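Below is one structure; the comments refer to it alone.
What you see is the complex with one protein chain gone and the rest in place.
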Amino acid sequence: MERLDQLFVLLKKIILQFAESFLPAPLLPFLSILVSITAIAIFAPLTMMYLTWLERKVIGRMQNRFGPNRVGIYGLLQPIADGIKMLTKEDVIPLGADRVTHFLAPVAVVVPSLLLFSVLPFGRNMTAVNLDIGLLFFIAVSSIGTLAIFMGGWASRNKFSLLGAMRAFAQMISYEVPLVLSVVTVVMIVGSLSTEKIVEAQSGWGGLRWFVFTPWGFVGFMLFFICSVSEVNRTPFDIPEGESEIVAGFHTEYSGMKFALFYMAEFLGAFAYSAMAATLFLGGWQGPLLPSWLWFGLKTFCLVFTMIWLRGTFPRFRVDQLMSYAWKFLFPMGLSNILAAGIWYHTPFPLSFIFATWILLLSFIGLSRLNPTGTRLERRTYRFAE
Amino acid sequence: MFVIWLLVISRTEMDKPETTLDTQMLEVNIGPQHPSTHGVFRMNVTLDGETVVRLKPAMGYLHRNHEKIAEGASYLASMPFTDRLDYICSMTNNLAYAIAVEKLAGIEVPERAQYIRVIMAELTRLVNHTLLVGFLLNDLGAFFTPTLYAFREREKILDLFEATSGARMMCNYMRFGGVKADLHPGFMEKLKEIVENYPRFLDEFEKLLTENEILMSRCQHVGILPKHLAVDASATGPLLRASGVDYDIRKVDGYSIYPRFKFRVPLGSVGDVYDRYYVRILEMRESIKILEQAMKEIPPGEFISKQGATGAKSPRTFRPPKGDAYGRIESPKGELGFYLVSDGTPNPYRYHVRPPSFINLTILEDMCLGCKVADAIIILGSVDIVLGEVDR
Amino acid sequence: MSYGLGILKGMSVTLKQFVESYTKKGSIVTVQYPEERREDVERFRNFPILVYDEKPEAPRCVACDICAKECPPKCITIVRDRDEQGRGLQKPKVFDIDLSVCMSCGICEEVCPFDAIFMDHQFELSAYDRMESLNYHQEKLLKPNSYLHQIRPTDATQIDAKLKAKEEAKKKTQPGTTA
Partner (left out) sequence: MELFFYLLATLTLLGALGAVLLKNLVHCALSLILFFAGIAGFYILLQAEFIAAVQILIYVGAVATLVLFAIMLTQNVIGETTLKGLGQNRWWALGISLVVITVLVRAIQHQTLPSFLPEGRVTTNEIGHTLVTTYVLPFEVISILLTGAMIGAIVVAMETKKNKQQATGDRRRT
């Protein structure tokens, strides 16, 4: 069991031993970093390709149809076919666009989403770069993505993409605040920013120590998940590329490989955010029987499945509703969540749960009652004329 | 202390804003080629930030000169062209044209043909409303799921049309004085099956949509059409009834055998996008009631009158008397009327179509002023226009 | 206070569809076209065909030109066959239907007094150019009566019965006059 759990770590050791024979000593640390980088560089695009396949299959099944099943059995080669198609597609640069930013934007979008992977704890001591400020790095890098999307939208000089860029800007900034607040509670309780320590703090009792089972943990998890769905621009928050309103938003003028990069950034972001949500609240790679990296995969898969499930069910928010939802509901909920976590931390066991849930429930009902948009939704009765 | 000082300053400072921060107006063409304009329809929208300040619709991209062609052809020859008017509900277009010509030429329609026509018209209403709700959700951003549920139900009804009239969408099934062919043998069983599990589908649809908070917050109090404006602009159909005006031509005119059926007409209260969506769902439930009654009472007998059959056999000899007639029905989109002027020759002297979508579209700007770009798209979707009918 | 319930109900519907697509048999409604095909519907109508009884040279069509006049988009062109003295024969020399114009409305089938033209069920007719290869001439349009029985059994039997009845009526009057 132990060998299966540490499979990839042993693999890396074997490669290093093999390389030791002919490489000079000082180069070895570089080699070990190189190995983990190549591991991520192979793993990330692969997950991206098969996430697109999974999304089309799952949404297909939800709509009483099969989803891709022509290319390869069960459509497994479909992502490869998409990749080739994207490569061969003509890469159109609009006349008015300023070429430098137009070219740079897709690169600047993919780089942060790949950087996110370096901090994720894939399994027991399988984090690529074990920073002791892992979480802060994760949030800092994800804010760069916003800028790149703006660059893309602004550079392609077309009214729709500009609208998309402005919307992306506003949305991502206003959803980063509740995201950070929900993460603050976990950091407060664990006392450290490194993802390794956060996962260790949730071990024990066969999974009951996961943060999601504490009241503040559950609210934090919901906040984190909702904000990550909006950070990654997926339904119901996909107004930057609202197909039905502004054609394709910020990536209207992108085709061929550049569009594929935007597409890849979206899916890498979705995977990275779900993985981080699993690490923070669902106990990362903690789990009774299966090897640690499998537990991590399972939890992330469930969260990614929910993201796809959301995409198959919901219409889109309007821009101002989105903003008011973030600032009037998620932001105050984040604050009350910190308060609840603080109280939970200092009061003894039975009382802590009661106080924390009481505060959170109070704020939830108060906020949704207070919120003007909330009150207007009423169920209507219709009169009939004979 | 610091904050109060700031507030005091702001009160005095802000009274005379010399440099108002005025944003630049953005002129956007939500153009003929756009994912959610239900066909080739252009809206020239002036935006201030996100809110719509001015909206000028531009139509005519799908003009096929239908009315002039009809003047050159015989009466029966333009029957297949009426399928192409509102290409989602071709049976009701045929019915409206057939009723107009029957009024012009004074042709009697046998009982069985009347029942067949009512069954076909109500099935088309189900198809149209289901599709509309699906496409409205598409404009709202739901990734095709409601639309594909709607298509799944629509396929069952289109299979019925194909088995009876020969084609799924371009049915060309009605003739002056009845219908082209009798119901095919397996029709009644399939119809019973559809009518039985359609309410179940509607419940599932409502469970997915009506209580959905995002849909409610996106559609309620958006694109409100006040009652007086709807009446002044002669809007008809679900758009009018959603604003609370009780005007359904099946009740007002009582054409063909609709007075025999017991059904109710749902009316909205506020007249916003949510009301239009829900009024259509209730109308579908009423259509199912009509279908149930029609299925029980359909008599045997001939499906086309003697005079109608000879007319269909040799259209050139079909010469309606001199004069004019205006026949109208309650098509799923509103009042669809045909105005025919005959000068005794086999070709109509004047052939005019009163399309409900075109007339409902004239008040698009009044509904869209002051709302966001995203709202303008769903208001257009809720008006339910089909460009074939708008541009003719 | 149904602030979150409506959304959950909506999600339960799509999840049910997702699960049912694996369990319930009729849930997946799509037909995998080239491999599976839908069974044919008798009254389905696509492009017209001419019917002949025994020999392709003697189609039922007598070139009376009614269908050409009545066709709404005017896509049928008929030229009557002439014998050596120039007298018209009851047979079309040229019978073209431009399939790119025809909208398969079925009016020609209705108005034809001699039941010579019917709507076919064949819809896989793609061609490489729009002009010449879609303008079907007489040879391409002619189909035997047996083919008609195969695609439209009930209509074909009725028409055969009607034709046979007309045959006896003609024979009864003919021998009367000659005898």
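Here the chain labels run A, B and C in written order, and each chain numbers its own residues starting at 1.
Methods note: a contact is a pair of C-beta atoms (placed from the backbone, for glycine too) under 8 Å apart; a residue touches a chain by one contact, two chains touch by 3 or more.
Everything numeric in this text was worked out from a predicted model, so none of it was measured.
Trainee: Of the residues A:Trp154, A:Tyr254, A:Trp295 or A:Trp344, which one touches the chain left out of the display?
Mentor: A:Trp154
Trainee: Consider the whole complex, including the chain that is not shown, and state which of A:Leu136, A:Met257 or A:Met323 touches that chain.
Mentor: A:Leu136
Trainee: Of the residues B:Asp48, B:Glu67, B:Glu204 or B:Asp246, which one touches the chain left out of the display?
Mentor: The missing chain is touched by B:Asp48.
Trainee: In the whole complex, what residues of subunit A lie against the chain that is missing from view?
Mentor: Here the touching residues of subunit A are 98, 100-101, 104, 131-133, 136-137, 139-141, 143-144, 146-147, 150-151, 154, 157, 159, 162, 166, 169, 173, 176, 191-193.
Note that only the chains that are shown with their structure count from here on.
Trainee: Select the category (line, ring, star, complete, other) that matches the graph of chains linked by touching.
Mentor: Complete.
Trainee: When the contacting C-beta pairs are counted for B-C and for A-C, which pair yields the higher total?
Mentor: Most C-beta pairs in contact, of the two: B-C.
Trainee: Farthest chain from subunit A, comparing Cα centres?
Mentor: Chain centre farthest from subunit A's centre: C.
Trainee: Please indicate the chain closest to the centre of the assembly, with centres calculated from CA atoms only.
Mentor: Ranked by how close its C-alpha centre lies to the overall one, first comes B.
Trainee: From the C-alpha centre of subunit B to that of subunit C, how far is it in Å?
Mentor: Centre separation, subunit B to subunit C: 31 Å.
Trainee: At least two partner chains per residue is the criterion; list those residues in subunit A.
Mentor: Residue numbers touching two or more other chains: 62-65, 312-314.
Trainee: Where in subunit B do residues touch two or more of the other chains?
Mentor: 145, 152, 208, 211-214, 216
Trainee: Which bits of subunit B are touching subunit C when the two form their complex?
Mentor: 73-74, 76-81, 145, 152, 155, 159, 162-167, 170, 172, 180-181, 184, 204, 207-214, 216, 312-316
Trainee: What part of subunit A is in contact with subunit B in the complex they form?
Mentor: The touching residues are 59, 62-65, 159-160, 163, 235-236, 238-239, 242-247, 311-321, 373, 376-380, 382-386.
Trainee: For subunit C, which residues count as touching subunit A in their complex?
Mentor: Residues of subunit C touching subunit A: 1, 3, 7, 10-11, 13-15, 17-18, 21-22, 27-30, 32.
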